[in-house]
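All protein chains of the complex are present and in place, except for one that has been dropped.
What follows is subunit A.
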Amino acid sequence: MASNGKSSERQRIAQQRLRIIAGHLRKQEEADHIEIAAQECKAESSRTDTAKPNSVPKRRQEIMKWNGWGYSDSKFLFNKKGQAEFTGKRYRLSGLILPSLKEWFEGTFGANLQHKSPAAAALNAGAVPPPNLSESFVEELKATDIPFSHDAEDRVFRSHGHCLHEIFGLREGQYGRCPDMVVWPNCHIDVVKIVELACKHNVCLMPYGGGTSVSSALECPPEETRSIVSLDTSQMNQILWIDEKNLTAHVEAGIIGQDLERLLNESGYCTGHEPDSMEFSSLGGWVATRASGMKKNIYGNIEDLVVHIKMVTPRGVIEKSCQGPRMSTGPDVHHFILGSEGTLGVVTEVTMKIRPVPEYQKYGSVVFPNFQQGVACLREVAKQRCAPASIRLMDNEQFQFGHALKPQVSSMFTSFLDGLKKFYITKFKGFDPQQLCVATLLFEGDREKVLQHEKQVYDIAAKFGGLAAGEDNGQRGYMLTFVIAYLRDLGMDYYVMGESFETSVPWDRVLDLCRNVKERIVRECKEKGVQFPPLSTCRVTQTYDSGACVYFYFAFNYRGLSDPLNVYLQVEHAAREEILANGGSLSHHHGVGKLRKEWMQDAVSSVGLGMLKSVKEYVDPDNIFGNRNLL
């Protein structure tokens, strides 16, 4: 039977696709297991034939950390022997020993395993300020049957994103202003009801998707006197339909990345949108922040991927009347929604482009003698418009960092740096191990084209002194991006605090910007009394025709500082000033939130800001969506 054949073909592709995702995301078999198990447990009625996923329970704290990154069962720690290991079963690194991490960690930060700075053990519900509820709102909400809670744990969980200062505060047991209650709408209509009630009772609403914001977007404005209601979209998580003729899928905005991909994969499709936070971040969050996925070179960024958006605002529902692929109907109203950061309303449903799952996927890596050569190569690749699905260039520090995450192999007793030197001096003659840097690559498509493409890219790389360095190095590079947030928690256990931030910049300024920002961080840390030189590193993570996206990590040992958080905030502030002074943008994809608001006017001019304000004033005159981001 033709149709049967087709569906089994589809299943085959889906299986393959799953393996691919598992490849850079999680441990293969267990991952399948867990999710299948989770799905079986889920006993809710489904509105499509696809089973409703349940990766995100209402009580998130049951599977996720309330004061750190990710799943509760997964974390880095130094075991009794002083070796680093990663716990749990979810990831490829799970259960493995990382013999080099300790040396790298101590050497890089001057940290010491004897000096611990553990987090507060458990959430102290008594210390959470009591909720400020609007009785009338609660009364009417009850009548709608939409689930809600004002449990302290639920509220604290939704009082923050994942900026360093937010997590650091939680670890110290400081809770700040929390939402007064949480509501879990199940669908678009629920949202319409909630927004109506909020307007009626003058309650402040804050949309909450995956909670992965890194711009202070989810922080409750301390000056807000109204009752704040966190609108958790996690239960609006279904794929409502798939249109194979036009290759689109209509999806509820609360779905998180990994579920969306998994469910689409089952039908042989994918969106290809893979931000590093895709395990937790939501479709609505992507739209609201103008997110960018690692494979944007093939699939595009979120603004390229959306075909239709439905958003509930205090003025009513905004959506376009058709799904035409492009329109000339004045300024694109989608662009008021994309990047609105929860200030205008709740994105409830999105029609997204989908693609058949690629047949073949291959990692790769290239080692360059130095960062300049690497950047020149990426620029050339962008010029020839032959960038693979993903191409990223790590600087030397990050390359070393990546190496420190190599799981246990036989040569247990050689020190990390020695091993590194030996390997690279023998393998890449003439490359200085303190200078070389590595580009990681991910190719996708049909097998033949991938191999062809691969050759093209390696040929270009060779012109810039780049030498192919294997799939393994490439894959480890991508793994790093998924575990880096877990590593930050480990650092914080030992007096090391760190953060990442990003920008976009024209090609000709990439090198200057990278050098100056890294150096500025080092300088600022020194001036602010940080005892040990910080880790200050960057990578070029995206290429465009006219420029690139650059991502920075910085981390430092804060022992001996009386107010480490303040030092950190000042350094980050200085780094952003440096970025702007060097022609970088305020943000490529993290958004503005409240963290970068002070620069917004400079970034878009006062007229530009005025335009945005006037939209806000029209759409939400009473500031119901009062998270005070952006403007």
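Heads up, the rule we're going with is that a residue touches a chain if its C-beta (ideal position, glycine included) is under 8 Å from a C-beta of that chain, and two chains touch if they have at least 3 such contacts; residues count from 1.
What we mean here is this: contacts and distances are computed from a predicted model.
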Fill in the blank from the handout: According to its UniProt record, the missing chain among "RBR-type E3 ubiquitin transferase", "Cysteine-rich DPF motif domain-containing protein 1", "RAB2A, member RAS oncogene family" or "Dihydroxyacetone phosphate acyltransferase" is "Dihydroxyacetone phosphate acyltransferase"
Fill in the blank from the handout: Out of A:N516, A:Q531 or A:N623, the sole contact with the unshown chain comes from A:N516
Completion exercise
Touching the hidden chain, out of A:G300, A:P433, A:G470 or A:G583, is A:G583
Exercise for the section: Extract the touching residues of subunit A with respect to the undisplayed chain. Expected result: 508-509, 512-513, 515-516, 519-520, 580-583, 602
